[in-house]
Structure formats: C-alpha cells, structure tokens
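A protein chain is absent from this complex, but the other protein chains hold their places.
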Amino acid sequence: MNSSQRINITKASSHSAISEGKLTRWLLSTVALSFLILFLLLPLFTVFAEALRNGWQTYGKALSDADGLAAIKLTVIASAIAVPLNLIFGVAAAWSIAKFEFRGKVLLSTLIDLPFSVSPVVTGLIFVLMFGASGWAAPLLNNTDIQILFALPGIVLVSIFVTFPFIARELIPLMQEQGSDEEQAALSLGANGWQTFWHVTLPNIRWGLLYGVLLCNARAMGEFGAVSVVSGHIRGETNTLPLHVEILYNEYNFAAAFAMASILACLALVTLAIKAVLEKTHGLKH
Amino acid sequence: MKFKTNSPLPGFAPALFYTVLYLALIVVIPLSGLFFKTAELGLAQFWDLISGERVTHALTISFTTALAAAIINAVFGLIIAWVFVRYDFTGKGLFDAIIDLPFALPTAVAGIALSTLYSGSGWLGSLFNKIGIEIAFTPLGIVIALTFIGLPFVVRSVEPVLRELEKELEEAAASLGANRWQTLYHVVFPTLLPALLSGFALAFARGVGEYGSVIFIAGNVPYVSEVAPLLIVIKLEEYDYAGATAVAAAMLLISFVLLILINALQAWSQRYKSSSQNVSTTPVQEHLA
Partner (left out) sequence: MKAPLRTRLLTSLLVPFLLASLLSATTAYAKDYSLLNVSYDPTRELYQEFNAEFSRYWKEKTGDHIAIKQSHGGSGKQARSVIDGLSADVVTLALAYDIDVIAQKTGKLPANWQSQLASNSAPYTSTIVLLVRKNNPKKIHDWPDLIKADISVVTPNPKTSGGARWNYLAAYAFAKHAYGSDAAAEEFISTLFKRVSVLDTGARAATTTFAQRGIGDVLITWENEAYLALNEFGADKFEIVLPSLSIKAEPPVAVVAANAQKHGVAAIAQAYLEYLYSPAGQTIIAKHYFRPAKPELITSTEIPHLAELNLVNIDQEFGGWAQVQAKHFNDGGVFDQLYRPRR
C-alpha cells in the first residue's frame, strides 16, 4: 500500500468505520479536556490564586518566615538522604533483576513493589511499632542517645519506604529492554565490571534514571501521611514542608499555607516540565 | 535446578546481596513487625477488633469511595488516553504533561486546594450548592480527592497499549464490514481491557490507602466519611495500638490480594498483547464469521 492510497483510506473512512465522526471527536475531546481542567488544572490554579490572594508582599513574608525556612531545609535534607539511598538500591536491584535469570526473581520484584500498596499511614505505624516506647527495636536504642521517631532519622526512614520502588521500577523495564549484548561486548573487549557499568550501562539508562530520581524526589518531598505519624510536629525542627502547610492551614493562616503549598506545586511543575522535555528529546516513555 | 543461570556479566552477587539486604532492612523487617504484632493478638481478638461497626464502616467507606473513583477514572481515563493518542489539538503537549500532576503534587497540597475549591464558599462548591449538591466534607468529597489521585494510573496504563494497537486491525475489521461500534467493541476494547483493568486496580489500590488529600476534604464523620487510614491515626492517638495494628493488617491483607491481582492482570495483559500481535487477524475473523 503506498502512501497516497493510505491517505485516501484514512480520509474516506474518517467518518465511517475506521475513525469517529467529527461530532464524536469533538465531544470526546471536550469531555477529556474538561475533565483535565476541572480535576487537575483548577486545583493547581487554586493553590497559586489563594497564595497570592493578599498580594505579593504577604506571599514574600510567608516564604521568609523562619519556621517555614526550617521546614524547607528539613524537607531538602530528608530527601537528599532518602533519594540517593534509593538510587543506589534501584540500580543494584535493576542490575540483578534485569540482567540475570535466577530463582525467586518474581518474588523479589513483587517485594520491591510492596511499598506501593502500603498506605502511608500504615508505613508510619510500622515504624512506630518498631521504634516506639513499646516497640521491639526500642531496647536497642534505650541506652543510647539515638532518637529515631520524632526526629530526622524517622522522617528519612518513612521517606525511603514510600519512595522505595520508584527508581527500581523505572530502571528494570528499561534495562530489560536493552538486554546485555552491549555489556558483553565491552567485557569481551577487556573492560572490567565497573568500566562496563560506567561507560556502557549507565549512559544507556541515564534518562530513565533521571526521571526515576525526579519522581522519587517529588514524592519524598511531598509525603504527608507517613511523615505525619512519625514527625512529632515540632515547629522549626521536625515539620516538613507538607506538615507545615497543614499547620498553617489549621492556624487560619490560609495565605501562608497556600504560599508554602505553592513551593511544592512549583516543584511538581518543574518535575513535570523536565519529564516532558526528556520525553521529547530522548523518546523516553514510561 | 541451579539458583542462577550462567551469565558472562559480573556483579550479580554483590548487587543481589545489597538489594536483598536493603529490602529486608527497609521493607520486610518493619512490615513483618506489623504482622508479628497482629499475631500476638490472636485470631479471636483480631476478628473482634476489625469486626467492630466503626471499623467495618471505615473499611467499607475506604473501599467503596476508592472503587467509585477508580470507575470514574477508568471511564474518563480511557477517553483521555484515546483523545491523546488518536487526535491532535492545540496545547496537547501541555495537557499531556499535566496528566502526571497527581504523581508529582504532594497529597496535602491537593487536599487543601480541592477542599477550598469544593467547599460551600469555593468556586465549584458554590455552583454545586445551587443545585443542592454538597461535595466537600461528604463521601462525595473523598471520591473527588481519590479521582484526582488515581487519574494518571489509568491514563498511563492504557496509553502505551493504545499507541501500539495497530490501525490495520481496525481497518481490517472495517473492510470486513464491521461498523465503528462493532470494531471498537470487538477489536479495540478487548485489547485495551487488560491494561485498563490494571490501571483501574492501581488507582483503586492507591485510593484505598490515601490519607493526605482525603482528610482535608472529607468530613471525617465516623460511620459516614471516616476512612480506614484516618481510623488508624485516630486509634493511635487513643493509645489503641492493638486496634490500629489490626486495622492496618486488615488493610494490608486486602492490598496484598490487590497487588497479586495487579500482577496477574499485567501478566495476562502481556500475554494477550503478544498473542494478538502474532495472529492479528484472528479475533476479527472470529467475531465476524
């Protein structure tokens, strides 16, 4: 079939059996876009509209509040620890699962997905059960000065848990698709394992890796339920950005709550923008 | 049978060792703590704790609202995926990027934005109030929040399958005399179904456990709009560790079943896809014979 014939078919059938009629197309597009506007764009717009309701000055003041800055700092530190740890794990997991055949592989990859189906609140709960006063790991910590719950380590732990599968999930299908021919070629040419990984595997997966890191980071910075259970809500100390949003909201300080929320919304937008660019320039598809 | 098939690639042992160690430390050991705690309760007490009226109501509310939201998402997610794969329009790239917003936007932010939007004095809430519908602080509000959270799961599951679906298949159906609805019903829909179901299940599973966005927009009234995760938090706040653990374990068990279901669906989806590609005309001929 040459191209002109195909065009003819497409044209001739555009209102019959191969595609929908013009009205149906219009209707479907309208439904789809209205749904997106109503459910996604409007809430996003609300965040910024409410944040700026009392003008830029209030907005600036809200952002420079000391407790707010402390919340931002804590959020950044927590995900700066959680994300790299999950990155190393994600690469190791993807390497073993995608490049090798072994028994128990299905079980392993199911277990990696497990945190996806655990409610954030339950995540918080399991660490409270572990490190709380009557927790089974509490005796180990009793005589030390190490504080896990209601401190940075607890927040980092739950952040790691909720974002656990993100990077591995992104890398496994990617590495499976690429097979191991290139690595084998590099090895046969005399490269050692690390060289092969750095110079062959990593360049192949770097965009998927980046996207996984971005998603992981967005979720780690935005986690609410799990962090809420283990945080202790100490102002200026263990309040992450999402928790600070809730606190401000509960203090009738709506403009400030939405100002803080707008930082997180911007983070989300940046994540989406980078992802869109990656897809466009590197043909990355989830 | 050997544990591992031979491979020339190095690094299997350390990579697997690290993977399993990290998995055990972060996920398996803490999670099993929950089950040991539940086991301590004994079956009778466990059943007692989760069969209380308030708990069953909370679980029912969580699962029904998540189900409703997942159904809404299945319908509209399918339409959205269809429109984005098949049609061209201005601003498509922008809208396409925005579909993933719920993945990237923190749930608490979504929660305060949605509850502001849908409360009686909000832009949308005031419109609905005029026709006598209250959304914020009712179970309907929970459905709205869960719809927001779950949308991308469906769209992103269906999209790749739809993109790979060859137009030739539809053309063949059409050339054999099928009208558009027959083609959609007999050819397109069966191919999409596994992906749609798996997106549906993912959205559902996520919705059941959702907390951050829900607590702002739900009225949190026991028996009416109190979801299971909130009940866990409330039980924790009442020093009722046994109760919290039991509800959490019940939720987890149900979620595990869902997870297994999702994996099965995905496997089914894979098989279906490859078989339909290999013998691409058979389904059509079968249906039209």
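By letter and in written order, the chains are A and B; residue numbering begins at 1 in each of them.
Here, contacts are C-beta pairs under 8 Å (C-beta built on N, C-alpha and C of every residue); 3 or more make two chains touch, one makes a residue touch a chain.
Fair warning: this is a prediction, and the values are worked out from it, not measured in the lab.
Residue A:I81 is the one among A:L40, A:A62 or A:I81 that touches the chain not shown.
Contact with the chain that does not appear here is found for just one residue of A:K22, A:R53, A:R103 or A:R206, A:R206.
Considering the full assembly, A:V128 is the residue among A:A32, A:A71, A:L111 or A:V128 that touches the omitted chain. Contact between chain B and the unshown chain involves residues 115, 119-121, 136-137, 219-224, 230, 233-234, 236-240, 243. For chain A, the residues touching the absent chain in the complete assembly are 77, 80-81, 83-84, 87, 128, 131-133, 138, 147-150, 152, 198-199, 202-203, 206, 232-237, 247, 249-252, 254.
The rule is simple: only the chains that are shown with their structure count from here on.
A straight line joining the Cα centres of chain A and chain B is 16 Å long.
Here chain B touches chain A in the complex through residues 1, 3-5, 7-12, 14-16, 18-20, 22-23, 26-28, 30-31, 33-34, 36-37, 76, 79-80, 82-84, 86-87, 89, 93, 95-114, 116-117, 123-124, 144, 147-148, 151, 156, 160, 167, 170-171, 173-174, 178-180, 183, 205-206, 208-212, 216, 228-230, 232-233, 236, 241, 244-245, 248, 251-252, 255-256, 258-259, 263, going by the rule given at the top.
Residues of chain A touching chain B in their complex: 9, 13, 16-20, 25, 28-29, 31-33, 35-36, 38-44, 46-47, 50, 85, 88-89, 92-93, 95-97, 99-103, 108, 110-122, 125-130, 134-136, 157, 160-161, 164, 180, 183-184, 187, 192-193, 196-197, 215, 218-219, 221-225, 228-229, 241-243, 245-246, 249, 257-258, 261, 264-265, 267-269, 271-273, 275-276, 280, 285-286.
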